[in-house]
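With one protein chain withheld, the remaining protein chains of the complex are depicted in position.
Chain IDs A and B follow the sequence of writing; residue 1 opens each chain.
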Amino acid sequence: MQATIDFVRRYPLGAIGAAIMGLFVLTAIFAGTIAPFDPTATDAPASLARPGSVHLLGADFMGRDVFSRIVHGARISLAVGLCATALGCLIGVAIGLASGYLGGGFDLLVQRLIDILQSLPLLVMALVMAASLGPSLANTIVAIAIPLVPNVARIIRSNTLALREMPFVEAARAVGMSEVRIALRHVLPNTLAPLIVLATAQVGSAILVESALSFLGLGIPEPHPSWGRMLSESAAEYVRTAPWLVIYPGIAISLVVFGTNLLGDAVRDALDPRQRR
Amino acid sequence: MLVVENLQTRFYTRAGMVKAVDGVSFTLGRGETLAIVGESGCGKSVTALSLMRLVADPPGRIVGGSVRLEGTELLALDEAAMRRVRGKLVSMIFQEPMTSLNPVMTIGRQIGESLVLHEGLSRRAALARSVGLLQLVGIPEPAQRAREYPHQLSGGMRQRTMIAMALACRPRVLIADEPTSALDVTIQAQILELIGRLQRELGTAMIMITHDLGVVAETAERVIVMYAGRKVEEAAVGELFARPLHPYTRGLMNSIPRRAAVRLQEIPGMVPALSNLPPGCAFAPRCPQASAKCRAMEIPYEEKQPGHWAACLYA
Partner (left out) sequence: MSGYLIRRFFLMLVTLFGISVVIFVMLRLVPGNITDIIFDSAGFVNPKQKQRIERELGLDQPIVTQYARWIGGLARGDLGYAYVSEKPALQEIAPRIPVSAKLAGLALVFSTLFGVTLGVVSAVRQDSTLDYVLRVVSLSGLSLPSFWLGLLILMACVQWFGWIPIYRSTPESFWKELGLLALPAAAVGFRSSALVMRLTRSSMLEVLRQDYVRTARAKGAPERSVNYRHALGNALLPVVTIVGIEAAFLIGGLIVTETVFNIPGVARFLVEAIRWRDYPIVQNLVMFIALIVVLVNFIVDLLYVALDPRIKFGN
C-alpha cells in the first residue's frame, strides 16, 4: 500500500497512465455488463442516430450502438495488444537470451536476421503477415507479435552479452552451476527490468498497429468489434454527416495508448539505474 | 585581493538540506598560493564553484557570506556582470580534462573563445594568440595542435590545454580543482611545475584544491584543511607540516606512505553524511582524542599559535 502511495507521489503522470489502463481493463472485463446494447446487433431504423439518451455515443450506419461497440472493442483491442506483446516478448526473450548466451554461429545468424527484419517498418511487416495468414483473431495476434520480436531480441541479446561477462556469472560457474541454470536463474532476472520497460512501450505500438491493420481491412475481422475497423467503416463518407463515428473510436485508441505511454515512461524512470530526474 | 567571509552554500535535495559549505572564510593576496585540502565530500570543490557562482541552482544555493574580489562583491553581481568576471578575472581548471573539453570543437577555438568573449578579439586574432598560449604551456607544434580535437591529445596535453584556456585572459585568480588527480604520476609533476611557473610569470594568485598532501607541499604557501564543510585548521605550509594541530590533519599526514616500512595508519570510520551531522565537533566520531565535551559544544575556531588556526579543544 505504502509503495503504491510512493509511486503515485513520485510519478504522478505514471499514476494517471496506470489509472487509465485500469479503467480500460475493467471496461474490457465487464464489457457485457457495461454495454447497453449487443455490439453486433443491427437496428436499421436507428441508423446514424445522433449521440443522445438512447445511443450514448450515437449509432453507425447499420444502427449498431457506438458506445457498446467501443466498450466491447476495448476487450478485443486490449486482448490483441497484450497477447501480441506478450507473445512477441516471449519469443524475443528466448531468442535474445539464447543468442547472447550461446554466441558463435547461432548468434551471428540471429544478428543478421534481426538486422534484416528491422529494416522493415512495423506496419509493413504486420501487413504482409496479416495478409498472408488470413483474417482471424489469432492470426492478427501473430501478425503483430512477429514484427515485435526483432527489437526485443536485440535488446535482450545486448543485455545478456553484458551480463555474461559479469563477475557474479563467473562466480556461479566456478561453483559448478550448469550453463542453463546460470542463464535462467542469474542472467534472466537481471534482464527483467529493461524487459518490463520495453514491454510497456511495445503494448502501445501493438495496439496502434492493430488499429491500423483493422482500419485497412486486414486485421480483426467481423463480427468482432475493433476500434480500427470502426474507423474504416466510417471513413470519408460519413465524415460530414456523422462525425461521432470518427471521433469516439479514435479517442478510445488514443487514450489507451496514451495511458500505456505514460505508464511506460514512469516505469522506465523508476527502473533506470541512473536515477536522475 | 580576494576576501571570502563566512561563505555558506547549501544543497536542497529530496533527502534533506545539506550544508556543503558552512561558514568558510579566507583571504588571498596577490600572487599568493592557497591550498584547500580535505577528503572527498568535505566541501572544497563546492567552495571553489561557489566563488565562481557555478553552483547548479537548483539544487544548490549560496545562502550567505561575502566574496569580495578587489573590493567588488561578487555575490551581489547580476549574472551578466558575473559572466564578465568568469574567465577574465577568475578562472578555473577542472579535474577531468577529457570530459571538460568539448569533443567537437578544436582546442584552438576553445582556447580562443575566452579571448573573443572578454577581449573582443576577432576569431583569427584569437586563434593566433591561442597558438602562442599553447606554446607557453609547452605543447610542441602548437599551430598544428590548435586545429586538432581533444580526443587526439594525451591526458597531459589536455590538461595543458585547460591551463592555457584558463590563463588566456590573465586572470587575477586561478582556481585549480584537483588538476592532477586524473593524470599519471610523472605527468603530475610536469603539470604542477608548469602551473607554478606560469603563476609566477603572470602574477596570478592561485587556490589549489586537492586531497593530496604531496601536492600541497609542492605548491602551497598557505593551507586550509576542511572537514564536513568547515575549516578545521589553517597555517603556512611549513608550519602545518611541522606542527599539525588538529587530529584530522594529523590523521591525514599519518596516512601518507613513507619510505620506512611502517604500517599505514588510517583514519577509522567514514566522512559523515552532511545531511545528518552529529552535534558538536563533526570529526568527533573518528577522533582518538574526542571527549564528551567535544560532542556537546560548538568548537571555536581559534588562533592557537601565531598565524596558525585550528578548531579543536585539545590543540
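As a working rule, a residue touches a chain if its C-beta (ideal position, glycine included) is under 8 Å from a C-beta of that chain, and two chains touch if they have at least 3 such contacts.
Predicted, not measured: the structure shown is a model, and the values here were computed from it.
Of the options A:8, A:161 or A:216, the residue whose C-beta touches the omitted chain is A:216.
Interface note: of A:127, A:148, A:163 or A:220, the residue touching the hidden chain in the full complex is A:127.
Which of A:48, A:94 or A:113 touches the hidden chain is settled by the complete complex: it is A:113.
When the whole complex is considered, the residue among B:72, B:102 or B:255 that touches the unshown chain is B:102. Across B:5, B:39 or B:148, the residue that sits in touch with the chain not pictured is B:148. Residues of chain A that touch the chain left out of view are 112-113, 115-117, 119-124, 127-129, 131-134, 204, 208, 211-212, 215-218, 228, 231, 235-236, 239-240, 243, 246-247, 250, 253-255, 257-258, 261-262, 265, 276. The omitted chain makes contact with chain B at the following residues, 52, 54, 80, 83-88, 91-92, 94, 96, 99-105, 113-114, 117-118, 148-149, 151-152, 162, 165.
Everything below uses one rule, namely that only the chains that are shown with their structure count from here on.
Centroids built from CA atoms put chain B at 53 Å from chain A.
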